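Only a single protein chain was left out; the remaining protein chains are all shown in position.
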Amino acid sequence: MSDATHWILTLVCDDQPGIVHAVSGAVVEAHGNITESQQFSSADTGRFFMRLQVESGIDRASFEAALAPVTSRYDMEWKLDVVGRPLRTLVLVSKAGHCLNDLLFRQRAGQLGIEVPLVMSNHPDLAELAAFYGVPFEHRPVQDADGKQAFERAVLDVVAEHDVELVVLARYMQILSPELCAALAGRIINIHHSFLPGFKGASPYRQAHARGVKLIGATAHFVTSDLDEGPIIEQNVVRVDHTRTPNELMAIGQDEESRTLSQSVKWFAEHRVLQDGARTIIFK
Amino acid sequence: MSDATHWILTLVCDDQPGIVHAVSGAVVEAHGNITESQQFSSADTGRFFMRLQVESGIDRASFEAALAPVTSRYDMEWKLDVVGRPLRTLVLVSKAGHCLNDLLFRQRAGQLGIEVPLVMSNHPDLAELAAFYGVPFEHRPVQDADGKQAFERAVLDVVAEHDVELVVLARYMQILSPELCAALAGRIINIHHSFLPGFKGASPYRQAHARGVKLIGATAHFVTSDLDEGPIIEQNVVRVDHTRTPNELMAIGQDEESRTLSQSVKWFAEHRVLQDGARTIIFK
Amino acid sequence: MSDATHWILTLVCDDQPGIVHAVSGAVVEAHGNITESQQFSSADTGRFFMRLQVESGIDRASFEAALAPVTSRYDMEWKLDVVGRPLRTLVLVSKAGHCLNDLLFRQRAGQLGIEVPLVMSNHPDLAELAAFYGVPFEHRPVQDADGKQAFERAVLDVVAEHDVELVVLARYMQILSPELCAALAGRIINIHHSFLPGFKGASPYRQAHARGVKLIGATAHFVTSDLDEGPIIEQNVVRVDHTRTPNELMAIGQDEESRTLSQSVKWFAEHRVLQDGARTIIFK
Partner (left out) sequence: MSDATHWILTLVCDDQPGIVHAVSGAVVEAHGNITESQQFSSADTGRFFMRLQVESGIDRASFEAALAPVTSRYDMEWKLDVVGRPLRTLVLVSKAGHCLNDLLFRQRAGQLGIEVPLVMSNHPDLAELAAFYGVPFEHRPVQDADGKQAFERAVLDVVAEHDVELVVLARYMQILSPELCAALAGRIINIHHSFLPGFKGASPYRQAHARGVKLIGATAHFVTSDLDEGPIIEQNVVRVDHTRTPNELMAIGQDEESRTLSQSVKWFAEHRVLQDGARTIIFK
């Protein structure tokens, strides 16, 4: 099957008997061979989730035609993509560069499955870093409500113009309006530090130090209008001890932020992240 | 589907297109709903592995009848079991009780999916521990070749009498005869300490200390006549440093042995462990 | 030095130059040899912390006499104990036995450095488990405010009678009165589950499931009157995914609770846990 295409098919619908049989029948009809398959039935929402990788020599139109009766009969949300096609990804940043650097380094090394048409920022600081990786950078100051509104309009314009599939908040330090959250629902990811227990308010690393936490970490999640409370995609922690200063805790936490965000972007770009109400299904 | 049975179906056959469709068709015919499904195509052996959980209201005979045309057509090895049925498990021990204690505590807490009709040992030391958990204990000294042969015959008798499905060597310190290994192939699990690099010969913790290893761990594997070289089921390690004495290394290693063995037994009891030549497929 | 005693000396005082020299001078005078030494200067509180292990053939009175000029000059809080002397430890439990089982198993195996004169509970369920390990068990129902007061008085009586050095809340599910917390300050340890982010209120595992967390864990901490907010001693987490039910999350969380609590008790018994305001210094 040397000239076959390697497809990714994701499906979501109400759970009921016969789905797998119907889908695998469509794959047989499309002369496809299933090379990877994962499914999950959510007891919480009654929804069924499936991700397939299929090798097949037929073209997209024929594959879609083979799928149509099934996706229609089960009222499925579905997506058909090709393994390895880079996802068009807009990155928003402010001043801290650790997440952006990790994303662009891995993107260039071919580890992430994304392409980045633009980096946007409310500060000029990271222009040089973007330039080093050959990525366009746009600086738009956000000093008041008008500036913020203009920034968000520009984001939506860029999303439309470049047909952006994913927006990544790589330590972008502005709170998004509910309207922007809604417009990008399901395709915008944020990263933030995480502690056990959580700390509210300013200077969380200082608070974590004061309390003497033994683990610090990071959480990547979808952005919803409920600040920092969207569905969790990935979390990591690392062990620390009493000798660490607040600044060292922050450096360690930033490493966790970088790798947690990059991992989440990679999974999203491979269509391994599906939403089930307030939870995510991760088909690693 | 309140009075439905929750089935586990495992299948192995040569890989080829159409298997998933055929199997899911049989499930549809059995009025079943697939609640969990995992598959793997081995590039090494050309074999296809599948594990399904299926809810269905029909009885075993009808389910098997629905499966028969498919399992026969693809020349499948297959097994049909019920979720939660405890696996009949014989445990062999010697003097060290850490693995037995962990197994019996978790078994009683309902975390392991096994029942233990008997613990057999070549030493009397652990009789009291077994008694606390209400498990019969049989002590048979092994002082010479005859004693060893008698012990192994007794094992096979117990396996036959109780229809034992799994034998666990929970720090049983006798080498098994090739005949016993062969008779129990694919249903006997051992645990042993592991280091990087490995150490041959006596007093491995002392050797590990002398070399200053930074990680020590444990490996659970199927027993074959090739000593400690059977297919690996699970491995864990934990970090140590230069301040540890050989005795402390041993205590740490024993903790890893306990949790690694219990994890492996749990997966086996849930039919999540399949063999692919010298490797295992673990459908977690 | 075959008949030497192996001492543990812990010291806390305001940080200033010359302390190490003064302390080591006292050790020389006591004909002692330092076999382990750790120190920490807290930038937060300006306090200096030190833990020494010293081999010396002299008796306690002579050692204390050698130390007296130094501890007095630097206004030190200090403690002198003997390596391996088991700490008298009272354990409080309710219904869940996983932490108690882990503590008693490790205690009997000589891994914890404690002795347990009594287990007290507001429920009868764990009497049998305590009996298996040969530990006295006292059941006192707590059904109302009076019962609670009586229970707490009994705790203080036991602490006095057995000269208890450590109280462990091994899933004891009653909130302690501020008076009891104050009376046992610095020698009472609690364990509870931990998540990122934290969840307030009932059924935390159900909440964690609903939010789809990817890590769950446990925190051991000193008890203060500020509920679950005392100085943290140890934390652990383990990775989970979307397939886990709330019950499975709870089982996984309980494993983390057991090992985190046992680890904390072991460090405390070895005088490796010192308090620095709201933080702990852990001299592992």
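Which chain is which? They are A, B and C, in the order written, and residues in each are numbered from 1.
Definition applied: a contact is a pair of C-beta atoms (placed from the backbone, for glycine too) under 8 Å apart; a residue touches a chain by one contact, two chains touch by 3 or more.
Predicted, not measured: the structure shown is a model, and the values here were computed from it.
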item: Partner chains on view for the chain not depicted; value: B, C
item: Of B:Arg85, B:His139 or B:Lys214, the one touching the omitted chain in the full complex; value: B:Lys214
item: Identified contact with the non-displayed chain, of C:Gln39, C:Ser62, C:Gln111 or C:Gln149; value: C:Gln39
item: Interface residues of chain B (partner: the chain not displayed); value: 40, 43-44, 194-198, 209-215, 217, 219, 228-229, 231-237, 241-243, 245, 276, 278-282
item: Touch residues of chain C, complete complex, unshown partner; value: 17-18, 20-21, 24-25, 27-28, 31-39, 41
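As a working rule, only the chains that are shown with their structure count from here on.
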item: Angle (degrees, nearest 5) of the CA superposition of chain A onto chain C; value: 180
item: Homomeric contact chain A-chain B: same or different residue positions, threshold half; value: same
item: Mean-CA-position distance for chain B and chain A (Å); value: 37
item: Chain B residues counted as touching two or more neighbouring chains; value: 36
